[in-house]
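Every protein chain except one is present and positioned as in the full complex.
Chain naming follows the written order as A and B, and within any one chain the residues start at number 1.
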Amino acid sequence: MAASPAFGTMGARVIRAGLAAKEFSAREIAESSLARIDVANKDLHAFLETTEQLALEQAAKVDAAVAAGELDACGPLAGVPVAFKDNMNLEGTHTTCSSKMLENYVSPFTATCVARTIEAGGIPLGKLNMDEFAFGSSTETSAFGPTKNPWDLSRVPGGSSGGSAAAVAAGLATVTLGSDTGGSIRQPGSFCGTVAVKPTYGVVSRYGVVAFGSSLDQVGPFTRSVEDAALAMNAIAGRDVLDCTSQNVDTDFTANLAEGVRGMRIGVVPAFMEAQGLTPEVKAKVEEAAEHLRALGAELVEVDLPNAQAAMSAYYVLGPCEAFSNLARFDSVRYGYCDPGHKDLGSQYEASRAAGFGPETRRRVMLGSYLLSAGVYDKYYYPAQQVRTLITQDYARAYEQVDCILAPVSPRTSFRFGEVSDPTDMYLSDMFTISINIAGNGGMSLPVGLGADTHLPVGVQLISPAFKDENMLRAAAALETVYGPAPIAPAYADGKAGE
Amino acid sequence: MTQHVTEHDVRDIAEYTRIGLTDEEVARMTGDLNAIIDSLSPITEYDLEGVEPTFHPIGGLSNVMREDAEEPSFTQGVALENAPKQQDGCFLIPSILGEGGDR
Partner (left out) sequence: MRKLEEVLKDWEAVIGLEIHAELTTLDTKMFCGCKLEFGAEPNTHTCPVCLGMPGALPVPNRAAIESIVLAGLATNCDIEKHSMFYRKTYMYPDMSKNYQTTQGPVAFCMRGHLDLDVDGAAAKERIDLDGLDVGESRGNATRTETGYTAHVGITRIHMEEDAGKMVHIGGGEGRIAGATHSLVDYNRAGTPLTELVTDPDLRTPEEARLFMQKLRQIYLALGISDCSMEEGSMRCDGNVSLRRRGAKEFGVKTELKNMNSFKNLHDGLAYEICRQAEVLEEGGQIFQETRHWDPSAKRTIVMRVKETADDYRLFPDPDLAPYDLTDEWIESVRAKLPELPDQKAARFEDAFGLTPYDARHLVEHRATADFFEACMELAGADAAKLAKPVANLVINDVTAYLNAHEGAQLADTPLTPARAVALVRLTAADAISSKQAKEVFAAILDEDKDPDAIVRERGMEQVSDTGAIEAVVDAVLAANPDKVEQYRGGKTGLIGFFVGQCMKEMRGQGNPKVINELLASKLSS
């Protein structure tokens, strides 16, 4: 291992410079990154599948461009080791959603966000573990076993995009993509100490990403620097004709990173800071970050989100309802697990869906079915959509006063496997992230060092107005000048692979 | 905790969603669902008189359509590549009605 540098620990700019200077080739990046994953993944279990052939093919293209002196034409992620959450279709690879239901499913097409990452020059290394169908906050619901937190293998990496966060925190990839329905990018970003961005709903195409909550899901990058996150955003953002809800975005997300926060108005939400369950170490980190922002020239403004407290219940109505519908298609007919030996379709359906779906998936599907049923719809689903209006209005009012909002990501740092077993307790992991999905605007987690009590990574959340994702990136870049880029988890630093 | 759904209800939901549960699983699911539904109560306590619902987040999008232009389709082989069972270019399923079934 010592011979080759750990490319996954490098930033996109360093990789680009190295390629341009012919210090290394894209082929070396691919081969060395895959070898490192082979070792590190044994304990970490971040990757469900590696894609050697695709990686080498893509590396050959990048090397050809370098040889032809056309590196500039290669896109913002040229030669960058990338990997994808396993709910993203990539033609010819398994896309399992960490479910037994899709264990043998091979994608016949590619998700737009994946295609754009590869078109931007990224070298696809593989597919990443997650909570089953993204239902969870720890990757413990993965049918193929959980991913470990690279900072402490006895702890969860968060979820549902736990594999995506762990891979970046361990330096196995420079950029990974995750998806976030209620906090599934930001919370694992916080638990593993990476930059983790959930863009505004509609900024990144959802085409080819297996749906959980269609009105809530959004794809975004995990990186160790704000600049890499902005580069990844440049690659994946923008209108896709295959997704009706995607929108035109012509922002260069790197453009204002160096501007600093002088003159920016940044909101803090007192009710969040007093929330029950927020641990003192996380609270202290958020307050510290606020002080840094003030010191850097930002104006701190208290804002009120009076209806945010209802976001949790609205989310646990809307998410399951949409999930129930989105998961109806897994029926053992066209693809997916088919329980053998049934003489009638009804028993094949019931046995396949019982065996193919894990307990949390069944819970969400059945909850959604109940909430949409006649008579119940008007009691929960419709009011939840009205609450969505109120929360959206809250944010709109807040953004009349501020350019972005600072908040906690998760109330606590990473917990131990099995520590949180009650479903409703687990749902509290997302108490500070969910209202952003309900309203649809952008939010991100920025690592701000280790908690004073647990000595585990803590992230703070920066929240942008809709389609102003560059605001939170700008504030994050300013804070990054204080905290530095996200560190590699110690066991994986300096080229180590957790051996 | 309020009893929002009974075991009987849960069996009905399981049948609707086509998820076969054992008696033991039904009992556990009934408890789980009641606990979760309990936690949703804030939604039912809001005064929402006159508030419009937001079915589609991020307002402003409407009339998003494509032109009536042909795009490549799968070959039959690709369409059936993931099929658990197939026959004669089609997806194969067991009897829909079951033995002596009626619909």
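Everything that follows uses one rule, which is that contacts are C-beta pairs under 8 Å (C-beta built on N, C-alpha and C of every residue); 3 or more make two chains touch, one makes a residue touch a chain.
From a predicted model like this one, the values you see are computed outputs, not experimental measurements.
Colleague: Please provide the labels of all shown chains that the missing chain touches.
Modeller: A, B
Colleague: Of the residues A:D131, A:D152 or A:D331, which one touches the chain left out of the display?
Modeller: A:D331
Colleague: Considering the whole complex, not just the chains shown, which residues of chain B touch the missing one?
Modeller: 16, 18, 55-56, 61-76, 79-80, 87-97, 101-103
Colleague: I need the residue numbers on chain A that touch the omitted chain, in ascending order.
Modeller: So the residues of chain A touching the missing chain come out as 87-89, 95, 97, 102, 105, 108-109, 111, 206-211, 213-215, 241-245, 321-322, 324-325, 328-331, 333-335, 343, 345, 349, 369, 372-374, 377, 381.
Rule of thumb we're sticking to: only the chains that are shown with their structure count from here on.
Colleague: Centroid of chain A to centroid of chain B, CA atoms only: how many Å?
Modeller: Distance between chain centres, rounded to whole Å: 24 Å.
Colleague: Please name which positions on chain A make contact with chain B in the complex.
Modeller: The contact residues of chain A facing chain B are 104-106, 108, 200-202, 215-216, 241, 244-245, 247, 309-310, 312-314, 316-317, 324, 328, 331-338, 342-351, 353-354, 357, 362-363, 365-367, 369-370, 373, 379-380, 382-390, 392, 422-424, 427, 438-440, 466-467.
Colleague: Write out the stretch or stretches of chain B touching chain A in their complex.
Modeller: Interface residues on chain B, with respect to chain A: 5, 9-10, 13-14, 16-21, 29, 32-33, 35-37, 39-44, 46, 48, 51-58, 61, 64, 66, 74, 78-79, 81-85, 91, 93-99, 101.
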